[in-house]
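One chain of protein is taken out of this complex; the other chains stay put.
Note that the chains are named A, B and C in the order they appear, and that numbering of residues resets to 1 at the start of each chain.
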Amino acid sequence: MSDVIDEPTVLTPLRGKRLGPLFWVCVGWLALNVLAAILANFLPLIDPLFQNYNVINAGPSLHHLLGTDDLGRDILSRIVFGSRVSLAVGSGAMLIGFGVGMPLGMLAAYRRGRFDSILTAVMYVLLAFPAIIAVIAVISFWTPRTLLKIIIVIGLASVPLVYRVIRGATLAVATKDYVIAAQVQGCTDRRILFRELLPNIAPIAVSFLLIGVATVVTLEGALAFLGLSVNPPTPSWGNMINESRTVMAQNPWLVIFPSLALCLFLLCLNFIGDRLRSYFDVTEVKL
Amino acid sequence: MLKYMVRRLVMLVGIVFVISVGSFYLIHLLPGDPATVILGTGASPANRAILYKQLGLNKPIIEQYFIWIGNVLHGNLGTSFISQTSVASTIRTAFPIDLELIILSQVLAFAAAIPLAMRSARKPNGFLDRVLSAGSFTLLSIPPFIIIVLLVLFISIKLGVNNTGPSSFVPFTSDWVINLESLSLPAFTLAIASFVVYFRILRSDMIATLQEEFITMARSKGLSRRRIMWRHAFRPSSVALLGTAGVNIGGLLAGSFVVQYLLGIPGLGYTLIAGIASSDYLLVQGIVLVVSVGVVLINFFFDFIISLVDPRISRE
Amino acid sequence: MSDHRTPLLKVRDLTVTFGKGTRSVSAVAGVSFDVYEGETLGLVGESGCGKSTTGKALMKIVAPTSGSIELNGVDITHQRGRALRHARTHMQMIFQDPISSLNPRRRVRSIVAEPLDAWKTASGAERDRIVNDLLNKVGIDPEVYGNRYARQFSGGQCQRISIARSLAMRPQMLICDEVVSALDVSVQAQILNLLEDLKAEYGLTLLFIAHDLAVVKNISDRVAVMYLGKICEIGPSDTLYETPGHPYTQFLLGAALEADPDSVDAGTVLEGEPPSPHDPPSGCRFRTRCPFATERCAAEEPQLREVAVGHQVACHYPFAAA
Partner (left out) sequence: MTDRLLVVENLRTTFRTVSGVIPAVGGVSFDLGANETLGIVGESGSGKTVLARTIMGLQPRTNIEVSGSVLLNGQQVVGASERVMREMWATQVAMVFQDPMTSLNPVMRIGRQIDETLRVRLGMDRRAARARAIELLNMVGIPSAEARYRAFPTELSGGMRQRVVIATALACSPKLLIADEPTTGLDVTIQSQILNLLDSLKQQLDMSVILITHDLGVVATRTSRIIVMYAGQIVEMGATRDIFHHHRMRYTRALLDSSPKVANPSHTRLAVIPGRPPNLSTLPPGCHFAPRCAFATEQCHRERPTLQAADSPGHVFACWNPLAASTNEGDSTR
């Protein structure tokens, strides 16, 4: 060509933004939680159901690092085993929520038209229904209660929310010129969904997923607190806090340790989600 | 504007209808015979017969709905088979407690969130902003049921403050001082949860608004900073805040069951949990219906306020 | 002038209506024109006149409400699915906003290769050769910049990459929708020259949509002027600019600012603003702002009539050619 060409310079420094060390600390803590939950049976832990009447309501000691409860059960072991419930409900419910809500949201925003308006109207009505109450009502009347049922109910209840977020995120991308450009080049819808839309929605989806897991874990905690989650004696963070309320005047550790475990877990999830959002510059969509 | 409100109103009626159908059919979604669900397995045939008659369970399902909705529209939500009391009157005594909790907590939350968010947004990443942001972030990760447990542990048990512990609730009409004392911890807990959300949303929207050209324009008119913050920046930044507040307050309607349950405050949430525990199906159905309609009305109200705050919304 | 040639693109009575009932807007209200093989047709008008919508309707990015579009003698108006996708490879479009035209999360090479991959027309070494060739043609060194992300480039460079991508399937026609209006003057000239060079090299036919009269004249063989969804004048660019037949064209030319302190201001500035397309004026759409309007203009809609060879004007009282 006759024109001398301008030298491309890096306009936006790619690695200018950093996730920071705290981010990796959080990732590490979460990974530790997950690993401990998976490998709990192989760890040198005391049986969480074993009741040692010699040490009741004991404070932290070498033998029981976080002490024991009013039945002499080891708190550390119960916290580790209890995390399984939180993790299972959090990841399972979000798997259902995203598995159903995400494809629907993406399709609706990309296709628009009648499909979108009907689906969005349905979701709008579902959102108006107070999800927590519906979840409580269904869980309590759908007996007998099992972990799987809890996961399914919470998962389905989260679908409208996931749908709304993903649809909004997709809508912001689907109107961009490069999506139209891909149509103009004769790309199939499938190709556009996977190659143009998905990579741009993924960051939003991931950070919302993390926040969603945090919300579901909180909800499970609240359900357990009300005695509506897994049945005792199976430990979960929520029912541990609930059970120890009666004795918390004598042994505050019983409340504080599981609370701390839950809060740290949530803090890490929220922090990672928040960092990812600012890292990927997700500003256009309100979560 | 009028057109917009009419459109929203039509939508509102539609949603309320769908909710009523949903609440009604809730029972048919559950496995087993409705009479068994409502009365439990050990019910006498006489009771079953009464129930069948009361709900018209042997009639076609559409007709059942119309019988039911007719009763509901007359304020009759049925009579609980467990407590033998009218569901509607139970809800009427419980609801004011929720209302009081909501008002107390929201006044606290807004009173703290709005000035702090505006302060924070003025110097993003300044000292105050960092402290507040980190603080709100931490609070975000503490579920309300932990906050209330810790508050009870430290304030009513360790410090022994009167009338703040479990089962110290007294109705407002009998002794309003004790009533307020007994609601102080739950109201504070709910206020914290709301504050965190409001603060974070308003802060980020304020920061975005303050970078808008019309703020520079307002400065170039020589207006005071105070005037720019309140007259020019606050209103366009409050749309998301109001929307979230609508959802949040709707969620608090019976959503505060955790604090109510812990402290034995007989609001809607407590009644709901108690109803669930005693398998009082009609009571649960009544609360689900009332709360859902309440949520929709609250959202409608906030949508209306938003359209007043931002004229662009009703015009699109 | 060009009537003996065969039209590559034939547009007849194209309308695009958004919305329904009383709130509907006819963005394009019956537009007919031909684009001949190898020529550049400029489409000029102010914002909201429907020029961009026309371009998008030709690509069927927005659905035409009525009328017909013929490409190469094939009616594509009602084509769907694979047939439509195939037709689109003959006719490509470049957009106004160069930054948003490129997926920020993909690399330059994969962006340019996208049409080849989508159609599986080339793979392996052949694909790389085509991509390198295209990038070289638009002046982006593939060795140095091929693996960069699109977001690392400036507006002018993004526009070059867009052009390279649009040429990958060897289209016959390019629709350029305000492709230089977001660029700096110096970069704008680079892109305009590049388009001229590529047009000659690839034997392209261009539909060049823009609001800038000077830019349009510079690149076009013929120019069509649009006002409120209709073409009011069309003709060879030199003729149209020298002896405009429609009062609107004349006002438009008068308002175009020349970079010359001695240029006499046209003096008469067009007053008012275009009426709402919700409720266009009866008869001639320009009559509400036209100082020469008569009762006939309100009663009767003027049709495009030939005032000179290849020069058509839709006005009851066109200016006589000098």
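Methods note: a residue touches a chain if its C-beta (ideal position, glycine included) is under 8 Å from a C-beta of that chain, and two chains touch if they have at least 3 such contacts.
Remember, it's a predicted structure, so these values are computed and weren't measured experimentally.
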Among C:Leu71, C:Met93 or C:Val187, exactly one should touch the missing chain; which is it? C:Val187
Please identify which residue in C:Ala27, C:Ile219 or C:Val313 touches the non-displayed chain. C:Ile219
If the hidden chain were put back, which of C:Ile69, C:Leu270 or C:Val313 would touch it? C:Leu270
Of C:Glu126, C:Glu258 or C:Glu300, which sits in contact with the chain we cannot see? C:Glu258
If the missing chain were put back, which residues of chain C would it touch? 46-47, 154, 156, 184-190, 192-193, 196, 211-215, 217-221, 237-238, 241, 251-261, 263, 265, 269-271, 273
Logged for chain B, residues touching the omitted partner chain are 212-214, 216-225, 227, 231-232, 235-236, 309-312, 315
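One rule holds in what follows: only the chains that are shown with their structure count from here on.
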Cut chain A out of the contact graph: what components remain? B | C
Report the chain whose mean Cα position is at the greatest distance from that of chain A. C
So, comparing each chain's Cα centre against the centre of all protein Cα atoms, which one is closest? A
Averaged over CA atoms, how far is the centre of chain B from the centre of chain C? Could you give it in whole Å? 54
Return the distance between the CA-based centres of chain A and chain C, expressed in whole Å. 49
Chain B: positions in contact with at least two other chains: none
Which residues, counting only chain A, touch chain B once they are in their complex? 124-125, 128-130, 132-134, 136-138, 140-142, 214, 218, 221-222, 225-226, 228, 238, 241, 245, 248-249, 252, 255-256, 259, 262-263, 266-267, 269-271, 274, 283, 286
Please give the residue numbers of chain C that touch chain A in the complex, ascending. 59, 61, 85-86, 88-89, 92-93, 95-97, 100-106, 114-115, 118-119, 137-141, 145, 148-149, 151-154, 156-157, 162, 165-166, 168-169, 187, 190, 193-194, 197
For chain A, which residues are in contact with chain C within the complex? 1-3, 5-6, 8-12, 14, 176-178, 180-188, 191, 195-196, 199-200
